[in-house]
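This part shows chain A:
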Amino acid sequence: MSSSIEQLAKEFAPLAVKEMVQLPPALVPKPAPAPKPAAAPAAAKPAAVPADPSVVGRVIPNPPSVAPTPAPKPAVAAAPKPAPAPAAPPPPPPKPVQIWKFEDKGLHLEVTVEPANVVAAAEIMDRHGFAIDAVTGMDWPTQGLLEVIYDFLHFQTGERVAYRARIARNDPKIATISKVFPGADWHERETHDFFGINFVGHRDLSPFMLPDDATYHPLLKDFKA
Partner candidate 1 sequence: MNLVTETFSGFLSLITGLRITIKQFFSPTITTHYPHQTLPIAKKFRGHIELKWNEETGKPNCTACNICAKACPSDCIVLDGIKPAGEKGKTVTSYKLDYTLCSLCSLCVEACPFDAIQHSNRYNLASVPNQWANMDLVQRYKDQVTRVGKTPYDPYAPAPAAAPAAEPAAPAPAPTAQP
Partner candidate 2 sequence: MIESIFKFFTTEPYWTLTRSILYLVGICIFVAANAAYLVWVERKGAGRFQRRPGPTESGPWGLLQPPADGIKLLAKQLMAPPGSDKILFWAAPLMVIAPPLVCLAAIPFGNNVLARDLNIGLLMVFSFGSINVMALMLGGWASRNKYAIISAARVVSQNVAYEIPMLLVVITIIMVTGTMNLQEIIVQQAGGFWNWNILRGIWDFSGGGWGHIGGNLLAPVTFLIFYICMLAETNRAPFDMAEAESELVAGAFTEYGGMGFGVFFMAEYANIVVGCALATILFLGGWQSGLGSGFGTLLTSWGVIGTVIGVGFFFAKMYFLIFSVVWIRWTFPRTQFYGLLNLSWKILIPISLFTLLLTSVLLKLPRLF
Partner candidate 3 sequence: MNIPQLIPVGDPSAETFTINLGPQHPATHGVLRVKLEMDGEFIVNAQPVPGYIHRMHEKMGENRTYAQYLPNTSRIDYLSAMTYTHAFVGAVEKAAKIEVPLRAEYIRVITSELNRISSHLVGWGAWIMDLGGFTPILYAFDDREKILDLLEAITGSRLTYCYYRFGGVCDDVDQTFIDGCKAFVPYMRERMKMYKKLVTGNIIFRKRVEGIGPISAEMCRKYGACGPVLRGSGVNYDVRKAEPYSIYNQFDFDIPVYQECDSLARYLVRMDEIEQSLRIIEQACAKIPEGPFQGKVPRILKLPVGDTCFATECGRGRLLVRITSDGKEEAYRIRLRTPCFTNLSLFEEASQGMMLADAISLMASLDLVIPDIDR
């Protein structure tokens, strides 16, 4: 039971975040040099981004509680203020639900969902017969964000859907989707290894790829070997 991308996009719409920032932020034309992501988060924070990213700013605040309440309207805490710093015309805000041309991105649909909605989104995927492709993370230290990316594909139609959720870097918690897709179990364990993201409800988050006594998370940008 396949479904057209548009219909999927409609189903995803209520789960998506309301406001988006472009990540990575280097689309800003010239004036503000792209914040060096490899730098330590606290030190190299540009002036544009407020100190506490979870309060206000161009950053999506994310509720630390990840109770899987299927609330269709997630609470967006603070209205985002226009960023003061970039003098140049701000880049067009990216859409939370984005339909791509496959030739460009290798994706048909990309959605940024509220962190609380990842399980609901996985259930949508499951309902439409999608298979799990991968779960992974991404670190945005300057924005104080961690991103969890869920890739899905459809065996019959070949459709590719990815959705992502952004969580605070200082309290990385998100619900596990391994109850819906058991295959996510290993991917999430690996993501926990590499990024330190806590998948709430996961059966076993002990080090997987890393040594048993590993306390570091190597894919964080501030990790130095």
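Throughout what follows, a contact is a pair of C-beta atoms (placed from the backbone, for glycine too) under 8 Å apart; a residue touches a chain by one contact, two chains touch by 3 or more; residues count from 1.
Criterion applied: all candidates are chains of the complex that A comes from, given by their letters.
For clarity, every value in this text was computed on a predicted model and none was experimentally measured.
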### Query
Pick the one that touches chain A in this complex: which of 1, 2 or 3 is it?
3
### Message
Looking at the complex, which residues from chain A come into contact with candidate 3?
### Response
22, 24-27, 34, 37-38, 102-107, 110, 129-134, 136, 138-139, 149, 151, 153, 155-156, 158, 160, 162, 181-183, 185-186, 194, 207-211, 218-219, 221, 223, 225
